[in-house]
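Before we start, here is the structure in question, set down as structure tokens.
Yeah, one chain of the complex is gone here, protein chain that is, but the others are all in their spots.
Going in written order, the chains are labelled A, B, C and D, and every chain counts its residues from 1.
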Amino acid sequence: MAWFKRSPWILHYNATSCNGCDTEVIVSLTPLYDLERFGIINTGNPKHADILAVTGSVNEKSVQALKNLYDQMPNPKVIMAVGLCAISGCVFQDCYNVMGGVDKVLPVDVYVPGCAARPEAIIDGVIMACEILEKKYAEWKKGRG
Amino acid sequence: MGEPQEIVPLGKNELMGVVARLYAEGYRLVQIGCNTLLAGYELNYSFDKDYRFKNLRITIAPGEEVPSISAIYQNSFLYENEIHDLFGIVVTNISVDYSGTLYRTSIKTPFSVDNVKLPEAPKQKKTEGP
Amino acid sequence: MNALIFLIIFPLFIAALALVLPAGNALRKTVGVIAGVVLSAVPIYLLIAYLDTGPVYFRVGSHLVNMVMLAVEVVIAAFIVYISLRSKRYLPIVLVAVQSLIMVTFELTAGGTMEIEHSLFVDKFSIIMALIIGIIGSAICLYGIGYIPEYHQHHKEIKERRRYFSFLIYLFLSAMFGIVFSNNLMWLYFFWEITTICSALLIGYRNDKQSIESSFRALNMNLLGGLVFAIGLVYLYNSSHIMELDKLIKLDRNLVLLPAVCMAFAGLVKSAQFPFSSWLTGAMVAPTPVSALLHSSTMVKAGVYIILRVAPALENTVAAKMLMFIGGVSFLITALMAISQSNAKKVLAYSTISNLGLIVACAGINTAAAVWSALLLIVFHAVAKSLLFLCVGIVEYKLDSRDIEDMDYLIMRLPKLTAVMMIGMAGMFLAPFGMIISKFVTLKAFVDTNPGMAIVLAYGSAATVFFWVKWMGKIMSIRHGEIEVVAHRVSRWEWFTLDVLAVSTVFVCLAFPLISSGVIDPYLTERFGNVPVPDFFNVMVTFFIMVGLLVLLPLGLFYFGFANKNYRRVATYLGGANIDNVTFEGAMASVQTIEMKNYYLQKYFGEDRLFNVGVIISLALLCVMFGVAFI
Amino acid sequence: MNSIYEAYQVLSMAERALVFLVLAPIAGGLLAGIDRKLSARLQGRYGPPVRQPFFDVLKLFQKERIVVNKFQNFNIILFFLFTACSGALFFAGADILLTVFGLALAGTFFILAGFSVGSPYSHLGAEREVIQMVSYEPMVILMAVGMYQATGSFKVADLVQYEAPLILYLPGIFLGFLYILTIKFRKSPFDLSMSHHAHQEIVRGITTEFSGPALALIEITHWYENVLLLGMVYLFFGFNPWIALVVSLATYLFEIFIDMNYARFKWQLTLASTWLFTAVAGISNIVVLSVMK
Partner (left out) sequence: MARKTIIPFGPQHPVLPEPIHFDLVMEDETVVDAIPSISYVHRGLERLIEKRDFVDFVHIADRICGLCSFMHSMGYCQAIEEIMGIEVPERALYLRTIWAELSRVHSHIFWLGAAADAFGFESLFMQSMRLREMVLDIFEATTGGRVILGVCKVGGVRRDIDSDALKGIVNRLAALKVNLEEISAVFINDYSIQHRLIGVGYISKEDAYALGCVGPMARASGLVMDMRSLGYAAYKYLDVEPMVESAGDCYARCLVRIREIFHSIDLVRQAAEKIPEGPFDLKVKGAPDGEYFSRIEQPRGEVIHYVKGNGSRFLQRFRVRVPTFSNIPAMIKALKGSGIADVPNIILTLDPCISCTER
């Protein structure tokens, strides 16, 4: 039995977000929404995390950081794009320094829409990410034999 | 309605003297901004004292160097580095010189004359007198 | 008896040979090896021969010997005057003049009539000391064979005086044997002075400004100790007409208190307790074998040896309490000061003073349990500390620095040496290795007699852990990726010594129940009539833990090194700014390599802050100690 | 009334150790769960289920093993072994000093683990952990000393059946021990070296580079450690097992309460205050005790 559904830990990285989705990610961990009742913790450290929540579209500098963080996460891991910017670039997609959504550089598993994404949507996204984590764990385990 | 804003056009060479005088008078540096013109740049040095806003403006051609005022106003180094990185204007003698690494953008000097497409002014409909 | 005399004379003979034989000669090495074998074998023989007997005293026709000794003393005094004049330092001259005056007058007036029953003796304590001197001492001499040529390669500016060096080292060994076997206090005093001059000369080996400074500081302080020693002897003879160690401690308390305090004072100086600690830290300019031999394993132990010997005479007096407190203060404050040091040899020096302080405190308490732990501390400390000194000596040449902060990733650069070093460090502070066993018993002894000291021990041990752990952490941190292994040209002489000492460290840790029951317990029975019984269960548990560790460590290292492939290596977490595994993109697009430096908390534990505190407290305690003795 | 004690008596030393080894992680995990639930409630949140720590640990065991260097987990294993060992010794009724030293040894391995990975954050964490160790170690030793003074024995088995209430002899020591217990439980204001919430200047401190099974092992080790420490609290009230049990649990709740009510201290204040507190409460207690005896 896999336990990822019971305790998914989040790492949050702000790629080029405007803060709106960031605060909503933080808010979803605090009293009114309290993600921790599902065992979800914001770890702040890639080595402990299961889910990488990215807010904001990516630019050339944040791609490097994002890739570093993703590489340092242990398998199985899931990427969650939070907010419109992370999905497509939102109003900033025409900016010269914006590469577009996170899926341009890393395989995104869960898209959480909204500008800014609402906490309810984020919770929903995390729960969805849990399912994917379990699936990925099964595949990863099979792959290792 | 709005606050009165004084914009003082200056020659590049006068800049340091005027800035030093403003410093002595107790003005604080509010910002340094830069505008791209069709062929050249317009630098705005904004100062404030007791809510009185004063803006110095110098105009330079592309490739022209600008002296740094960071010897007078220490906090100007960030603005000057920004202008250097975004507009490609060489600012000399910045106290903390990032030499082009403050903004590491995917295209170099995105606000330079070559990159910026200024909107055309609309056909002047004569609004004033005959 | 012959064995004892042999042990004293034989090193002299070797010393003479060392002076005569030309440097770089193969014969020298052979002589060195032979001397080493003999000097290690004879104490072992002594151990076996006297295993079941109590203290044995020997009578030696002494008048002629006394005269010879006096002559030598005068020569030494003249020599000290000469070198002091040469360096324009006058304090030593005054000290040595007063001292010689006292001794010559004394010898000429009372010497003729002095009746010495037993001049030499041997008991279990002497044998322990002899084993340390013989085995560790000769091992360090062998180390020196490999080390000194390299020393001169690195310090081209220093005049090559290899023969002089060996001469002094063997001379010193001889004197050390003399100290531990002498029952005649005049002899003891004579050997005592020889160690002083040897130490001072060896500290000044480099012959530059700093080392001459340190050398004279050591000389001054130890001469002061010697002077007080001499005064104590004269007083002793005048008041009670005895000149023997065994009789001294049996005498009436009132008569011997002052001489005993004087001798304890000399011991405090020699073991560099507060307020005299500065000479030992200064002595670290000497070549490493000197630091290892004189300043950690043997000579400073002579100081605590004499204190432990005279401790019975001080029993239950205020002076003993003061002794205990001086030891406690030295223990605590030097341990705290060691936190702020990054010079490896200085850390070792402070840790040495700290441990000696603990031994002095045990001597001050002078119960069976306290002495038991003091003896064990002497053994553990001698082995582990000399090992660490020698390791640092090698690291210093491989890395061109003796700074701990330069020892990053040492385990990758000098793997084998680091492994040996870790053994030494584990022996110094890690439960359940050596030191901690003794600390365990010390704590019990303290609580039983003086809970105040238990508090000092509690704080001091915490400080001890601090500086050891951060050093150990530094050398064992592993860097991502490959790192160049420093050319491993450590001579086989040096390796041999390190191996011997590393094995001994492990051995004494494992065999401490044997050492305790075989050697220390009989000694304690003679002296106290009872033996502290360390809880059998505890001993077994620590023993099992040690054995477990010895099995676990290699197995674990093997498993993680070779067997376990079930992992993925990733880069260090650097806030996402990694460029590769150990570098990150810093501000201004710079490429920064991660570098980790330890905390030294100079502001809180700095020498300038604590040293004076220690000196003032200990001076006050010393005053009380002498005051009590006079009254 | 004395059924706890009777149960304790019935078992042999080895059995007691075994019981500890089996039950402590369960108890410790539950305590951790209660901690999280209670903390959440105090913060106005619903909080995770009480079983959450077990889920976390089980999940961590399923994660991939990622390492910075291949030896890094060895120290963690030693940390685990020695903590469990000291706990087993303690509950078996062996020497309390042995337990204390064993715990210190385990702590040392944990610190070395932090040093060995060569990451700046875990390095800082390790340095701070050393400072913390220096802070609390004197008090732990004094606790053993005080108990010995009061009862004449270092043996836990003797201490636990000591008739008179130890707390009456050792009020100062108990207070001092409570103070350092906050450090040992890694609770605010003393969660300098690593905290369970990573929103700290040094990320997760020592554990920054440990993930998956190694992190799970660290977690379990802390459970062992917590139970052991509560066992030490128990000793102060050993005259009545029920009171002792209640007080131990109350202590844990008290620490949670403290955790909720303080910001993180800096190391300077941590070191100074613990040493001062140890000096005042612990030493005065010991001096008074030695005068009384």
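Assume contacts are C-beta pairs under 8 Å (C-beta built on N, C-alpha and C of every residue); 3 or more make two chains touch, one makes a residue touch a chain.
Keep in mind the model is a prediction, meaning the values are calculated, not measured.
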Chains on display which the left-out chain touches in the complete complex: A, B, C, D
Per the touch definition above, residue among A:Ser7, A:Asn45, A:Asn75 or A:Ser88 touching the missing chain: A:Asn45
Options A:Thr16, A:Asn75 or A:Ser88, residue touching the unrepresented chain: A:Thr16
Positions on chain C contacted by the hidden chain, ascending: 340, 342, 405, 574-577, 584-590, 592, 594-602
Missing-partner contacts on chain A, residue numbers: 11, 13-24, 26-27, 30-32, 42-46, 56-57, 59, 61-62, 65, 69, 90-92, 94-98, 115-116, 118
Touching residues (missing chain, whole complex) on chain B: 1-3, 5, 7, 28-31, 33, 35-36, 44, 46, 51, 53, 55, 73-75, 77-78, 101-105, 110-111, 116-122, 124
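Just so it is clear, only the chains that are shown with their structure count from here on.
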Comparison of B-C and C-D (more C-beta pairs in contact): C-D
Euclidean distance of C-alpha centroids - chain B vs chain C, Å: 71
For chain A paired with chain C, centre-to-centre distance based on mean C-alpha positions, whole Å: 60
Per-residue multi-chain contacts in chain B, two or more chains: 104
Contacts with 2+ other chains: residues of chain D: 64-66, 203, 208-209
Sites on chain A touched by chain C in the complex: 13, 45-47, 64-66, 68-69, 71-72, 74-75
For the chain D and chain C complex, residues of the former touching the latter: 64-74, 77-78, 81, 85, 89, 94-95, 97-98, 101-102, 104-105, 108, 111-112, 114-121, 123, 126-127, 130-131, 133-135, 137-139, 141-142, 145, 148-149, 154, 203, 208-209, 268, 271, 275, 278, 282-283, 286-287, 289-290
In the complex with chain D, residue positions of chain C that touch it: 409, 430-432, 436, 440, 443-444, 447, 451-452, 454-455, 457-459, 461-463, 465-466, 469-470, 472-474, 476-480, 535, 537-538, 541-542, 545, 552, 556-557, 560-561, 564, 566-574, 581-582, 594, 596, 598-599, 604
